[in-house]
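Every protein chain except one is present and positioned as in the full complex.
Naming follows writing order (A, B and C), and every chain is counted from residue 1.
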Amino acid sequence: MTSIVNLLPHLLNGIALGLLFSLIALGFMLILGLMEQINLAHGSLFALGAYFAYALCAARLPLPPDWLAVWAAVPLIWRFAAAVVLAPILVAPFGLILERLMRRTYGRDPLYGLLLTFGVAMVIEELIRVVWGTPDYMLPVPQEISGGFIMLDLIWSTYRFWAAGMAIVAMAVVWVIVERTRFGAMVKAGAHDSEIVQALGIDLTKLRVWVFVLGTMMAAFAGVIMAPLWGIRPHMGVDAVVPAFLIIVLGGVGSFWGAAIGGLLVGMVVGLSSAYASEWSMLSMYLLLLLVVTFRARGLFGKKSVLEV
Amino acid sequence: MKNSKISSGLSRRLIMKGGLLSATAAFFGPWKHNHVWAQGAKPIKLGLTCDASGQYGNSGQDDLRGIRMAIDEFNAKGGVLGRKVEWVTADTETNPATGTRVAERFVSQDQCGFLIGALHSGVANAITQVANKYGVIYFNTNSSAPSEAGENCSRVKFVWDGNGTNFSKAAVQNAVQKIGKNWLLLTNDYVWGHTTSAATKGQVEQAGGKIVDNLLVPQNTRDFTSYLLKVQQAKPDVVAMAIGGDDMKVLRQQIVSLKMDEKVAWINNQQDWPDIWGQADTLFGVFGTSWYHKLQLPGVAEFVKRWQTAYPQSPIPVPGNVSYNGYMSTRELLRAIERAGSTNNRAVIKALEGHKMPAADRMQHYDAYIDAATHQVQQTIYLARRNAKPADPTDLFDVISWTKPETALDTDAPNKCKMKAPADIPTFDA
Amino acid sequence: MALFEAKDLHLRFGDRVVLESVSLAFEAGQLSGIMGPNGAGKTTCFNVLTGRYKPHRGQVLWQGEDITGRSPQAIARLGIARSFQLMNLFDEFTVFENIAIALPQTRARARNMVAQAYADPALVDEAQAILARVGLAERADDEAKSLPYGARRALEIGVALACKPKLLFLDEPTAGLGSDGRARLADLILKLKGSVTIVIIEHDMEFLFSLADQISVIHWGQVIAKGTPAALKANPWVEASNLGRLN
Partner (left out) sequence: MAPARTIPTITWAMIVVWLIFASVPLWIEKVGLYHYLGVEILIFAMYALAYNLVLGHAGLPSFGHGAFFGVGAYAFGLAQFNIAANLWVCLAAAVGAAAVAGALVALFISHRRGIYYALMTIAFGQIFWFIAIKAHGLTGGEDGLLKIERLPATLGVTVFDLKSNVALYYFVLVVFVAVSFLLWRIVHSPFGRVVKAIKQNETRARFVGYDVWRFKAAILVISACLSGLAGGLFSMAQASAFPDVMSLHYSGYVVMMTLVGGGLVSFWGPVIGAVAFFLARDIIGAVTTGWMLWFGLSFVVLVLFKPEGIAGIYQSLAQRRAKAAAPVVAPNSQAR
């Protein structure tokens, strides 16, 4: 029995990780669901979110010194709160530009969208290096949500649970938008049949812009939330985008619950396998993926998609 | 995240200009040189294989600062054998494959006679292979895997840092007796981590301790939660860490934020200065180093001042062990060339092997020497902990002991190290 | 024994019944027609007969042998070819290569990785002959995607013919063609008739009635009537469902 008690912390840790994975995957899923485009630059937008948050929290802004001093004097908790809200907004224009570029690939082989975003990811990563250099940064976390607490006779990171909570909130917001608003209805209709959307007189171009902006902001938000856990470095985007696409394939393209449950599943598998063989734990998510798609070609909750053709 | 070794991925290259000639000039035609130095004497060209990105990007640049300082000092007093010393560097990206290419390029395109620099043992190995092929002398400045002077040693390679075995020898026995017998190892998953942890394990068991677990941590891990959970569950007395570079920064930060720094005794094999700079709050436990900028020895303060004058804009305000190793090794190379009176590789190797370096000259407590059997520099090993009463913002360490090179000597290394006879290496004259 | 027979086919998509006890028989050498309104299940029926979908119940028999559920390629190799309603060509290939790739000679050599694909003059002749039959001999070297609509239709049939079929399924060959095109297509099919067994799905009653030996009417996934064109014209069912009206 002791072994099960020993596993429990790893399971809990896995669930928290899983919620964060879901958060990263969600924005990716929105764009994939409506536009049928794999946005490989998702990770770079995620990284940009983290860097902007760093600039805000650590008061490293291109501002006149006295303004900067005023900003630096603001308590960290307010700076952090500002970063959570502002970073996604600051990253949104990058999403807009990316969407403009993507327009040229609509209606062509989805491969071109994939390649375009691969190139854009590379460019953004290099831009980050130019602006911020190569060193790693840590995002300062306000006292109120950092540190640890004791549970099950172990110390737990407060921030980790706070971050998992934020992931739940963000996912709930997306769920409400997708399932309970007219915008969401249009998005869902578009995901299944863009002809219907046009027949209903909805401006598909505008819809795509909004979905892209929403997806971008989700990516940036995830970047802010993950930054204190993963650290900030130019390459962090790839660390995020690979699990994200994996979760989407696992959960099924175009499914909200697929992304949510896929993320949780991956988190738990990674968490539990790390109890036995921590150095192999990241491999477990790929094996999980293979297992699932071998038996369920479209993932857990996926529907037929034009991507298959 | 663990799967992020792709990191070095979007590979970039940093090629910097050295001396009168720039690397770029070489692209626009055959070798051209302005004969401004010693009546047409060919310059001595050094290839500096320093990381500018990747896990050791920061340390690599600090290494480079030390190396350049030594070169500048020699050029200022008229070069070596009347020849100017020139250098070229490119980013090895903390990536062995890139290291191979850069080394190939330095030797065959830039015609470098000597290669200097490395933090990562994998990169150091890759460069050594190229150096072996051409017979070019290679100075491993800062990679401290015991295997560098053991199974991966080479006649053309010289290892300048104290290694994992040296540090364990200095630290472990004491800790087993004073702190506890149950040890857990946190090991970075590559040669340096493995060999360092193996050395620690040997020392612990010799001292009557026990290894309860050895957790392998992939490079570029950013989320250590699952490892820390396992540490908590295993409840060891001492955790010995062999985690390098930026990984160590993140790990320390996570340990401190969880207040785990007080729950167990942490021993960090070696604490490189660039890894701790700017993170003083997260310094804890006991760690090793080969040099510290506030050692109470003659010449240290003056050296620090020279360094600061050379690099007023440096992101790290004082030289640490990494920059120190870069400086010392380059200086000894240039001196060896002078002693040999030639840049012929066999002659220079001969001038280096067994060479003794007085303590005062190296600004350490004891005399150091280049071990002829392993090509490792045997030197004073310091143990330190966080300084509770810093004299100034850079005074982070409280040096608690210094161990003689003979005491910290890795006695197994000569058996593992199989070198080619000097006559069997290709001759090479820079 | 009929050349090709379908017995009691059932097919569902989810909870929607698409085919319900469909039984059909095609005699060797005859030209049979299948008609019915849009969405009646005609193309789905073809898809079951040619192996694209597997029926939930029922049998497909080829010369008395049960071939139910075999893959499209296995069925194609038996000598059963089909054309598609939405044109399905190898767009980047030349007209010639569209035919050549479908020839059984090419198929027989498809494992060969070193020889040249179309070096055999006999193969080229054969492809040219088929192109001549469908009236495309002059355009052999044009890219398939550059052809005008009618010519693409003809090529579509040409590709099916290149398979050397014993049985040829044509799915709405007249779709999108003008009266001129239809006349030419009718000519072509008449020429083929007799040498190969043909089954045509068709919307255009006049076209079908003028060609077919026998017609089945499918509606709501069921065969509601069967018979010669003459008999069907008189069928009240057909009359009632407004299908027999000539336009």
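Assume a contact is a pair of C-beta atoms (placed from the backbone, for glycine too) under 8 Å apart; a residue touches a chain by one contact, two chains touch by 3 or more.
Because the structure is predicted, anything quoted here is derived from the model rather than measured.
Enquirer: List the shown chains that the missing chain touches in the full complex.
Expert: A, B, C
Enquirer: Out of A:L127, A:V209, A:L272 or A:L300, which touches the unshown chain?
Expert: A:L127
Enquirer: Using the touch definition from the top, which of A:L11, A:L68, A:V84 or A:L115 touches the missing chain?
Expert: Checking the options A:L11, A:L68, A:V84 or A:L115, the one contacting the hidden chain is A:L115.
Enquirer: Which one touches the absent chain: C:S21, C:S146, C:S210 or C:T228?
Expert: C:S146
Enquirer: From the list C:R82, C:R153 or C:H219, pick the residue that touches the absent chain.
Expert: If we include the chain that is not displayed, C:R82 is the one touching it.
Enquirer: Using the document's contact rule, name the residues of chain C that touch the chain not shown here.
Expert: Residues 50, 71-73, 76-77, 81-82, 84, 88-94, 96-97, 100-102, 104, 106-107, 109-122, 124-125, 128, 141-143, 146, 159, 162-163 of chain C touch the chain absent from view.
Enquirer: Since one chain has been left out of the picture, which residues of chain A touch it in the full complex?
Expert: Those residues of chain A that touch the unshown chain are 36, 38, 101, 104-105, 109-112, 114-116, 118-120, 122-123, 125-127, 129-130, 238, 242, 245-246, 249, 279-280, 282-283, 286-287, 289-290, 293-294, 297, 307-309.
Enquirer: For chain B, which residues touch the unseen chain?
Expert: Here the touching residues of chain B are 3, 5-6, 8-15, 23-24, 26-30, 52, 91, 95-97, 100-101, 104-105, 108-109, 121-122, 125-126, 129-130, 133, 152, 189-191, 194, 218-219.
The rule is short, and it goes like this: only the chains that are shown with their structure count from here on.
Enquirer: What pattern do the touching chains form: line, ring, star, complete or other?
Expert: Contact map by chain: other.
Enquirer: Which chain lies the greatest distance away from chain A when centres are computed from Cα atoms alone?
Expert: Result for max centroid distance from chain A is chain C.
Enquirer: Which interface, named by its two chains, has the most contact pairs?
Expert: Here the largest contact count links A-B.
Enquirer: Based on mean C-alpha positions, which chain is nearest the centroid of every protein C-alpha shown?
Expert: A
Enquirer: Which whole number of Å gives the spacing of the CA centres of chain A and chain B?
Expert: 38
Enquirer: From the mean C-alpha coordinate of chain B to that of chain C, what's the distance rounded to whole Å?
Expert: 75
Enquirer: For chain B, which residues count as touching chain A in their complex?
Expert: 1-4, 6-7, 9-10, 12, 52-54, 57-58, 189, 215-218, 222-223, 225-227, 229-230, 232-233, 246, 249-250, 253-254, 257-260, 263
Enquirer: In the complex formed with chain B, which residues of chain A make contact?
Expert: Per the stated touch rule, the residues are 6, 9-10, 13, 17, 122, 125-126, 129, 134-136, 138, 141, 146-148, 154-157, 159-160, 229-231, 233-236, 238-240, 242-243, 271, 274-275, 278-279, 281-282.
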